[in-house]
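Shown here: the complex without one of its protein chains, the others still in place.
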């Protein structure tokens, strides 16, 4: 199925190609200015730090649906090895093989393409096996630290988890912002909680992945209007799956990553943060979430930290 | 060679076993209190963010000297794959295989053992191929964000790079702190710059690795006296190599990781930070450096960020 | 559960420690003499070659039950890369990550140990993370080519697949040999068909793995009496699972690998061979099945070929 007119209409409204110049590779991450960083820093009260990453191991998020997106295979290459002789100081070392999008991660802008184009209008074939992403790889991200805002849609609606068929709409986001008494500002990273991850934490990996609540195709305009720097949530697919428009898969990916140039995060554990924000009655915090700089990577695991 | 009496004397003085209870797994990371976090946050002025990680790719830090500690092998599993039919939104995905200590990384406390023990007196054989580190794995780290302090020993001495035979002493650290007009406090993460990484950046990977300047066996007491939370530097081996006491390899690893329970970081790129601190005339900053939570990992790549 | 007296009684009867000297690493593979090879060669009539390996890919045999035993993750590192300039000859390259026991494979003798010992009485702790198997690694195998014999137990019994609770007994082996009018001789590799693999080929990976028919704890004596060089079959676990003696898991592994020093093969595809032997009315053939020589490996994928 080629992309329908309604997709292209939204695309025109959120498109940021050229906004930061023709050579730009980082899109809305340009919006994280020193001012935005200082706004994030200014939210800190107690200094409580909340981790948002899932543990990395076999038996993680992946259920085999996406070939190649493998759970971390973590193996020891040395165990208490006395490399310098018996009685010497011993060393343990380890290695990992994993999909860069397998666990809590950021999508690079190059994770999606459509109509042969990636962000900023570059040809999609600038991604090759040999070079990986020549532009807009995950290593192009500036250090990702700014103000974070939790829009706790599930809690706002008084449920632990949104139904699988629930597309998170701009109205839901407004409602959650009001619930949290927080105003989303330019350069913020917005975290949207659906509660879906609870399924994965309870061991139901397939149920977690599909079907899944997630962001509506109408949300990119909401983020665009507010100059949000990036958005992450607690689902495998980020957007509602199966999609709202039959046969149009991954439209939000195409709008956020390709048209706006806005990174997306998935599989973020927002459960502890949800409780902490509710208790503190504050839904803004300092967020630190720098990806690992894989050269030309189209994604990266990340260990995000919220500081209240 | 078994460990000599002088090692055991220092070990006694810096030992933290039991200090945070018999079940503690994180050692000096306990010292990163809310107060320490707030002290870090309080240093931020401009919001300038400086990345401290090396790019992750083949042709990185490793030269093959440590078998199994392999440079990142990063491969594409999908390139603009139209998984949902021709004309659909396309997706690119990738995977990596890498040594967890191969690039800019944290050592978990379990990276070293001696005399059959790891930190807090636990048996070293709690690390197995099947379970990896059952205690004090890298996933036990609380989110690592606190005040960072750069002790720029090379700049203090007016050189780009310390000679290979230079063991960084407590006196050097005092001198660099004075140069930076900064006082190391409890819960700080200290970054020690030798300038050695410049060799690696210039393409001399073997010269970078060995021989190498690094921390003296006398420094653990200095860090212990100040209740430093963790220390990282810009070398492959962290400590001076070959070692100060002939035949006694990796004594600083054994003192820091096993005895004190203080994490070490290696291969951190402190070159840009050095310039930025010198220009800002400030050597304290907010440091965010959470490792990826590999369950039972004895190390992890990290993408540290300093915020000035 | 420690090993019961009945295990130790069988162990005594099949034990080959010292039979080929104290420094021997290959056990019954010593039995593949030039004469045995020539006997294998002498069976060839038509030259028809039948492959016995499963395809290597994601979605293979593994269902996640054994952490770390991962299906092949096969990725391209170059795709038609014109490394020498536009218009030049282009190259495609690829890499794999996989468990050495994940697909059609040989177990090295070191794949199992009991009571702290591996084959020939060596200490089990000669296998380490750093060195892998210092003795009896898969790389110690001499080139494995000899006469092969198919004992088609399923066909003999007139079924497509043995029931899950069926332990293949010495009597079953005798019956299948008689059915195939073949006499097992010293230095032969025996292939035992249960038909269980059909479950895997039909997509039921979990059903394939457990529960499973397989060799009875009484079969090692049968193989020992005939000086068989190695045995392979078409199941995940080789021996009947759950085991015949409650709580005594993997006794056949311990008897074959540790006591006799006889390699085992698993996940061999014997379906096509079964048909071919039935049509040719011959159950002996030339078998070529050399493992890949991973240094210190405790197993290896293998692409066996039977030549009729």
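A, B and C are the chain letters, set down in written order, and residue numbers restart from 1 in every chain.
Criterion: a contact is a pair of C-beta atoms (placed from the backbone, for glycine too) under 8 Å apart; a residue touches a chain by one contact, two chains touch by 3 or more.
Note that the structure is predicted; figures quoted are calculated from it, not measured.
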| item | value |
| --- | --- |
| Displayed partners of the chain not shown (whole complex) | A, B, C |
| Full-complex contact with the absent chain, from A:33, A:46, A:75 or A:126 | A:75 |
| Residue in contact with the excluded chain [from C:175, C:227, C:244 or C:292] | C:292 |
| Chain A residues that touch the omitted chain in the full complex | 68, 73, 75-77, 79, 95, 97, 129-130 |
| Positions on chain B where the hidden chain makes contact | 58-59, 64, 67-68, 70, 73, 75-79, 81, 83, 92, 97, 128-130 |
| Footprint left on chain C by the chain that the document does not show | 1-3, 33-38, 41, 44, 46-51, 53-57, 66-70, 72, 74-80, 83-101, 110-115, 124-125, 127-129, 132-133, 139, 142-145, 247, 249-251, 253-254, 286, 288, 290-299, 301-305, 307 |
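As a working rule, only the chains that are shown with their structure count from here on.
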| item | value |
| --- | --- |
| Chain B and chain C, separation of their C-alpha mean positions in angstrom | 45 |
| Centroid distance [mean C-alpha coordinates] between chain B and chain A, Å | 27 |
| Set of chain B residues in contact with two or more other chains | 68, 75-77, 79, 95, 97, 129 |
